[in-house]
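All protein chains but one are shown in place.
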Amino acid sequence: MLPNSVTKACLTAGAAEGETELNAFDGALLAAGIGDLNLVRVTSIMPPHVELTDRPPELPRGAFVLVVYSSRTSSRPGERIAVAVAVGRAPDGFGVVMEAQGETKAQAEAEARAKVEAAFRMRNLELKEIRVTGIEHRVARCGGVVAACLFF
Amino acid sequence: MLPNSVTKACLTAGAAEGETELNAFDGALLAAGIGDLNLVRVTSIMPPHVELTDRPPELPRGAFVLVVYSSRTSSRPGERIAVAVAVGRAPDGFGVVMEAQGETKAQAEAEARAKVEAAFRMRNLELKEIRVTGIEHRVARCGGVVAACLFF
Partner (left out) sequence: MLPNSVTKACLTAGAAEGETELNAFDGALLAAGIGDLNLVRVTSIMPPHVELTDRPPELPRGAFVLVVYSSRTSSRPGERIAVAVAVGRAPDGFGVVMEAQGETKAQAEAEARAKVEAAFRMRNLELKEIRVTGIEHRVARCGGVVAACLFF
């Protein structure tokens, strides 16, 4: 196991245009409030004791932070891109985090929600609470979207 | 370096059907006994002092765990999907972990084994011991397979 001091998590999302797709992704992370962090990607469990909060924390720039995220970038002007993450929790706090992509926020959020519901059915767990955060963006020249569940 | 308390590793594999490809992946992780963990993906070395054990450990749900894995998902009914991981070790315990994909377990395992042998030739190391774990699955509606080397 990786030692960590994770006690909280939050959902966040952002969108941006950029000069390249990597810059658009970077801009979307900035818009989501997590662009100056070093993100370490994980799959996709909410530990039981972790508290879900409403906003990204103030962390030192360059801090190494565990995160579940979904991102999309596109260089096709006019294309609509959307992503979402959803967190479902059982009565004891254990949870599953699921990512989704789509063309609209509503579509991506619905898909993320459905994946969480399926994950709970697969585990025979009661789904007590679900939260979902999505974002959509119409590409002007080169755009990106990101939705993330940050552990901190 | 990341501080860690890794002293053991194990190979495991699983397969599942799911409502989406992400859920099939999630189900394959559950079948492999590692579905309720937060996996942090790494490339692909076995530290010399790490002991290889036979089964996934009992870890706290949501624990952040370092892992090498290979996965495949498919929504094409009838398709055969397979993955494998192989670990080779030198006389002093140093090792290399390699992933492979294929259509059958035998094929994926043979490819993972061949990659480990090539990695040892490349390092001019004697390959004292090799272990390999693979899995195959015929997709019913939407399926996934995963083979992993978990560090704990």
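Residue numbering begins at 1 within each chain, and the chains themselves are lettered A and B in the order written.
Note that in this section a residue touches a chain if its C-beta (ideal position, glycine included) is under 8 Å from a C-beta of that chain, and two chains touch if they have at least 3 such contacts.
What you see is a predicted model; the values in this text were computed from it and never measured.
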{"item": "Given B:A84, B:A119 or B:I135, the one touching the chain that is not displayed", "value": "B:A119"}
{"item": "Of A:L59, A:A114 or A:I130, the one touching the omitted chain in the full complex", "value": "A:L59"}
{"item": "Absent chain, residues of chain B that touch it", "value": "1-4, 6, 40-48, 50, 66, 94, 96, 98-100, 111, 114-115, 118-119, 122-123"}
{"item": "Chain A residues touching the omitted chain (full complex)", "value": "2-5, 16, 18-20, 22-23, 26-27, 29-30, 35-41, 59-66, 152"}
